[in-house]
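The complex appears here without one of its protein chains, the remainder shown in place.
We call the chains A, B and C, going by the order they appear; numbering starts again at 1 in every chain.
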């Protein structure tokens, strides 16, 4: 039951941080599970490919891949097959993260493939026009993240609120269903609360949690901010 | 002990074939383990990223990744971190497969990163000059595979023996240590025997085994051809 | 005056065909100019980069680049600077052709850069959802081209009319101004007439004209079809 996405949601991208690799990845996922159980707020995790199966089998938390390739089974050595990610236990996938940008036609195809194999699709975008463009492809979720703020600790919800509200307004004109998140620089409860007040249904976060001294404590703070704001 | 590479070797690339994904991947790896035990010939497997951990922990067979990115831990969402692949249990990695070609500077960096984290590096190449070029970067192994023969069932060792002997001769002038394999179209014991007679120390094979009706039977045939030829 | 785009329009992509390179490119551009003068129908040409300056200075025809990079002046060796293309005499540029696909964020940036330097932007797309997605970025023109028909001689307007009408309908819901073309397999006047009847304002064509025995004759046929259909 904890494996489903219920908005508002916090999605934690482990990137290729040491703190989010192997045994550390499992510990982080367990922290997310614990926070979910204690607060009722939905936390999902996006570990590296090789860490998906163990987390998915051992921890009661929704697992996203960080990327899938828009391929069907076949001769694609070194690529990420949506079916394989699904069988490994993921329930969704990031697509087009700023560190793994895709061609437009490939985003379209990846969203379609995710849908076919039963993975939720979360397309990352960098500004308002690109968010509208991505929303036209009918993914389940989008996350707008100004690349210049990623990893800075300066949160999009406080430094560029107009990007968030502009995205929410413009996307809603063409797509009523898509879940809209924001990301970049999210580090504390205030950033999360600000994101929700601007009209999003959650945040995509990486270093703010993964590289925190006490990730569980930050998750708890995020959850409490969400509970206060709802 | 079975986890080490001992030439002559057969490396099985599972690509993103259905027959090489998830449960099927484990079954194939077990077939490889069984053939190794029964014949003493070294078989290694290169499954998809998400299938590495389970195979590495359950099956006594050397596991290769199909690709690594030339990165260090950090902000590389969707990329393949060498450290993560190693911690998941792989002992080596393919680099620059024809379906996942890399920039020259990135091959150099990937070989260096593999060495740093203790992964064997196997660089794939498409012809003799590129093989010499790759050998200059001092990987542990190279595999020459004319792309036009990959997946055809027409084996490089029989259709283009001059590519194999030319590569062995030219590479040996600049690099005495590198293990030289060949691949593309390898489907039966004769192809394997021919490859060894041309001076290689093994083969890189994909559909010839993975998509065979009875993969174990083909592995056994490969092993017997190797034992006859040594 | 002939250098402006007036819909309905025929845009001829010279690709990297021998028949559209160097002296041949100038001859083709002169044929387009002559057809424009004789019929009043607007023909534009998209030659290779190195052929832009001579065509733009010698021939009275609107010239498009085949691609621009989303860059500003700086350290981008080997890239295509929008300002340089403009100074060379182009009035517009293709973006995201199926043979030169771009990342979504780069299409957005390339359209913006084209606007800044005064180049018309024509974004190529492969299906209806991607056309809507591209139209959200507010380019001047889009051209929907099912990749599986490009170069086949089987025209999109006759083989896949639903892709064309679906694109026109869906794009008009989010963008009233963008000029909509179609392409792929356009070879005779009937294909062009069909394209206009389906709601487009012209065609993007390559081999149908460039590789024709008598390109001028085919251009004339296209022009007459347009005049009959208007």
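Keep this in mind: a residue touches a chain if its C-beta (ideal position, glycine included) is under 8 Å from a C-beta of that chain, and two chains touch if they have at least 3 such contacts.
Please read these numbers as outputs of a predicted model, since none were measured by experiment.
Here is the thing to keep in mind: the chain we left out touches B, C in the whole complex.
In the complete complex, the hidden chain is touched by one of B:6, B:27, B:138 or B:172, namely B:138. Among B:37, B:174 or B:227, only B:174 touches the chain that is left out of the view.
Not every partner is drawn; the one left out touches subunit C at residues 13, 15-18, 21-23, 46, 48-54, 66-67, 71, 73-81, 83-85, 87-88, 94, 97-100, 150-151, 206-207. Residues 96, 98, 101-108, 125-127, 129-130, 132-134, 136-138, 174 of subunit B touch the missing chain (whole complex, contact as defined above).
Please note the rule applied: only the chains that are shown with their structure count from here on.
Shown here, the protein chains touch in a chain-like sequence that does not close on itself. Separating the CA-averaged centres of subunit A and subunit B is a span of 34 Å.
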